[in-house]
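Since the structure comes first, as structure tokens, the remarks are kept for the end.
Shown here: the complex without one of its protein chains, the others still in place.
Chains: A, B and C, in written order; residue numbering restarts at 1 for each.
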Amino acid sequence: MSHNTFGHLFRVTTWGESHGPALGCVVDGCPPGIPLTEADIQPWLDRRRPGQGKFVTQRQEPDAVRILSGVFQDAQTDARHGGQVTTGTPISMIIDNVDQRSRDYSEIATAFRPGHADYAYFAKYGVRDYRGGGRQSARETAARVAAGAIARKIVAGVTLRAAVVQIGPHAVADDRIDFSVTGDNPFWAPDPDIVPVWEEHLEKVRKAGSSTGAIVAVEASGVPAGWGAPLYGKLDAELAGALMSINAAKGVEIGAGFAAAALSGEANADEMRMGNDGPVFLSNQAGGVLGGISTGQPVTARVAFKPTSSILTPRMSVNEAGEEIELRTKGRHDPCVGIRAVPVVEAMVACVLADAFLRHRAQTGGEAFQPGPPRG
Amino acid sequence: MSHNTFGHLFRVTTWGESHGPALGCVVDGCPPGIPLTEADIQPWLDRRRPGQGKFVTQRQEPDAVRILSGVFQDAQTDARHGGQVTTGTPISMIIDNVDQRSRDYSEIATAFRPGHADYAYFAKYGVRDYRGGGRQSARETAARVAAGAIARKIVAGVTLRAAVVQIGPHAVADDRIDFSVTGDNPFWAPDPDIVPVWEEHLEKVRKAGSSTGAIVAVEASGVPAGWGAPLYGKLDAELAGALMSINAAKGVEIGAGFAAAALSGEANADEMRMGNDGPVFLSNQAGGVLGGISTGQPVTARVAFKPTSSILTPRMSVNEAGEEIELRTKGRHDPCVGIRAVPVVEAMVACVLADAFLRHRAQTGGEAFQPGPPRG
Amino acid sequence: MSHNTFGHLFRVTTWGESHGPALGCVVDGCPPGIPLTEADIQPWLDRRRPGQGKFVTQRQEPDAVRILSGVFQDAQTDARHGGQVTTGTPISMIIDNVDQRSRDYSEIATAFRPGHADYAYFAKYGVRDYRGGGRQSARETAARVAAGAIARKIVAGVTLRAAVVQIGPHAVADDRIDFSVTGDNPFWAPDPDIVPVWEEHLEKVRKAGSSTGAIVAVEASGVPAGWGAPLYGKLDAELAGALMSINAAKGVEIGAGFAAAALSGEANADEMRMGNDGPVFLSNQAGGVLGGISTGQPVTARVAFKPTSSILTPRMSVNEAGEEIELRTKGRHDPCVGIRAVPVVEAMVACVLADAFLRHRAQTGGEAFQPGPPRG
Partner (left out) sequence: MSHNTFGHLFRVTTWGESHGPALGCVVDGCPPGIPLTEADIQPWLDRRRPGQGKFVTQRQEPDAVRILSGVFQDAQTDARHGGQVTTGTPISMIIDNVDQRSRDYSEIATAFRPGHADYAYFAKYGVRDYRGGGRQSARETAARVAAGAIARKIVAGVTLRAAVVQIGPHAVADDRIDFSVTGDNPFWAPDPDIVPVWEEHLEKVRKAGSSTGAIVAVEASGVPAGWGAPLYGKLDAELAGALMSINAAKGVEIGAGFAAAALSGEANADEMRMGNDGPVFLSNQAGGVLGGISTGQPVTARVAFKPTSSILTPRMSVNEAGEEIELRTKGRHDPCVGIRAVPVVEAMVACVLADAFLRHRAQTGGEAFQPGPPRG
């Protein structure tokens, strides 16, 4: 993982600013022969797309993805694969920026918005595209979602599901989480009962010109034992880095996470029995990862997102001239960025898993060893 | 970060198993001309060393480090630098394993200890050095601490301090944290009042043959604005990956972390005023990082550690033959691995910062831009 | 260097096929504040452009580059930098494919052209975009040239000049090489006297439907001492890898190169004297690199290019069905690919040097040590 490239063998390089002509990514290292058209990618982008409800930004972006390279279709591929497939060469994807509303940015052109990366970018680079946040904008996550759509096809046996499990102080109880219902409400809530609570909370937040944080949970089931590699390519370490790289993320935990600190060894270590297809665990405090390697259990993680930094309340700040100022951040903003992070969290987990799968296959051939009676 | 190498420009490659002849690391990319002898490294290793109290493992390891390459001293360097310095070539360090107690490992040779990586290693590799956990042993962290000692010298302006802030359910209140007192007690506690509480808790845990989790907080002050690089080399993302790669880590948070989820935008976004030496922040919910780039505020993080998996209580498990078994993990173990993780957390933060500094200097020359009246 | 990304800190990721909608690259790690518009890049692409003479392919491609990200211009940057500059974020560049002549590719759709990578791509990937060679087409080098244009701006003190020094059996004598005249003829010849010889040779080759090889020499003057890093990031090793990655390259040599094998130690080792600005060398057999590190002398290299594999003579081959066939490669082809490689060789050297400069600045701060009387 380095600057704008994510991954080792499944490598995603993203580019683009919020108000430039376009954004996109190049996916390198994808195995050949995988069926892939824009129609495989667009649905995931549509899930992330802004303008879909009153609690997300009203910017209207179709986010239509075009594939510019790395796929091929002809009579041969039709005969062999039934349509357009990846060729093993880099897949370039582009998403035009359409709704760059022509507004007056002069107010923030030289001001550092509190909670934003404006000052940090200025201090590092001495120049920054402030329009809509430039490179720090969450629009960049569209490229991650596009890449994640390809990653999903590489690890097709894995089922990836994320949900918002807390907005502001209102959390879903662990035993109420049902990933199958997240599509039924605009919050990716895994519990229908929390929906009115969150609606009321967000309405209050929105009216106050304020914002609120959130927590997203993600579960990847169907990950076989053996993915990940100690010590600095641990699966959980790479998940932590990948998830923390999402805009506004402030915390990541795997399995029991921070709660593990308060547990006893007996409560924490997952016991094992033999099942029909290998060992089974009687609990999943580990979140599917031990020693940085997957165990075959569902890989589970949670990510904390801070509240949107753009709020209407006037805030103290400074500007590039070193003057003290007061600043309200107008514009179209999500009151809770955590909601739209759900497809992004899934995409990052998909990318990490695809990369881990390829590296595992490289080193070992890809098969997991299973306990059993001595062979031969 | 890949398998057993950590970092991009400040690169640390570690090797070694718990019960092999030695362990060590190779540090590549270190700037030349930095004074360095074993005496600069040994004190940090001594802080991590086992056998220092009844709540840490009784294994007696001197952990004496030897530098095998990458430094030089002669009359010239004495005249120029006042002693032995780094040469810019790879620094190889080795620590002999001394107290590999010859015991009978037959019980765990084919058994998968619950909560350990035994099964994961077996599934991935089909072969594993089970003696003392082999490569998954926390002994590997000695190599991290040695590398961290060098990293500290590269970012000499940074003050790095970690402390245990929670053991089991017993947490230190935020406003009680005083990093200057952590050396006064065997728990790296930043609050003397918590010491008797933890002693009692650990005594109970130890007598029960059980174990307990912990949370470690770390603060790096003196980090200038501008370190870190969006988007996948974000400073906080790299910290998250690095800290999660430590044995037994289950969660990482930056600044307000998971608590940010419950905050309003007003409470979360740190306001700014002008100080004598540039902008100052009126709070530090961000933990010193915005958009993945340091802001000049202290960089703060917290890491959750699960309870030691080796406990005396019999636990259900399986073995390599696929048989169901009951297992008690005898041997010398820390009842709370989080305690000895404190120097390791500091070391990993030091490595991340040294790497970020070098990459920042590469891209920009190393100086931060500062707001002020127009120049010229 | 990995798959489709070149470089460590100055990183170039290229994508695109010969007959896809477009090709391009993403340049990551560029320092901020460097003036950059399309007008800085287009001239270098124009030098590489096809359709410029009877000895290069007649495909007509404007090769117009567009920058999609990573640059910014507003009143602030105008005041500070005098126009649009790099922002330190990834620079995405795109070049549309315009003249993808709609022809019948059915003949080569399943045939392996001798000397081409058709069979190798098939064996590796099982699927390939055969139109115009797909990813193996030399059109990809347009992206390298675009990236090289940016690299040149990073190492602005370096003067980079390449020339064709041999076509077929006809070589320019070493003492006749004058890089300043290469622009005066269509062959990038550094000696006007060779031009009629090459013209006659190429006319014969063209009429015979054949092709011919070539050697390109390159010289980078103004490289300060200290760039490059032993042992596997040696400047000459990276040049060798970079130059050998160009289509049709079969050999690379640095300084005296293969001729050094026949030299004595006295003839080979360049002696030194003190000049006004530090040591000077009395010869340059080393090609400006010793131990993988630049010495301040001009960095010199030569690259051998094989003859174009597409020729009109019928050749024996096989096809995907495993049938033996005879094949003539029709279409628009350069009879000597080495000619158009000249700007590509320069671009690759520029990228290697920019990357070496950034890595050197990272590790050492960027200044070279110079011999002289003791300081202080």
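As a convention for this text, a contact is a pair of C-beta atoms (placed from the backbone, for glycine too) under 8 Å apart; a residue touches a chain by one contact, two chains touch by 3 or more.
The model shown is predicted, which means the values in this text are computed figures rather than measured ones.
Seen in the complete assembly, the chain not on display touches A, B, C. The chain omitted from view is touched by exactly one of C:Ser18, C:Thr77, C:Thr182 or C:Thr212, namely C:Thr212.
In the complete assembly, the contact with the undisplayed chain comes from C:Gln370, out of C:Thr37, C:Ser106 or C:Gln370. By the touch criterion stated above, the residues of chain C touching the omitted chain are 1-6, 8, 14, 112, 114-117, 119-126, 135-136, 140, 166-169, 205, 210-215, 225-234, 236-245, 249-274, 278-279, 282, 285-287, 289-296, 304-311, 313, 315-324, 338, 360, 364, 368-374. Interface residues of chain A with the unshown chain, by the touch rule above, are 9, 29-32, 79, 88-89, 230, 358-359, 361-366, 374.
Residues of chain B that touch the chain left out of the display are 2-5, 11, 13-17, 20-24, 26, 28-29, 32-33, 66, 68-70, 72, 74-77, 80-81, 85-92, 94, 109-110, 124-129, 134-135, 320.
Note that only the chains that are shown with their structure count from here on.
Taken as a contact graph, the chains are fully connected, with every chain touching every other chain. Inter-chain spacing, taken between the CA centroids of chain A and chain C, is 38 Å. Mean C-alpha positions place chain B and chain C at a centre distance of 44 Å.
Chain A and chain B have CA centres that are 26 Å apart.
The residues of chain A that reach two or more other chains are 2-5, 14, 124-126, 135, 320, listed in rising order.
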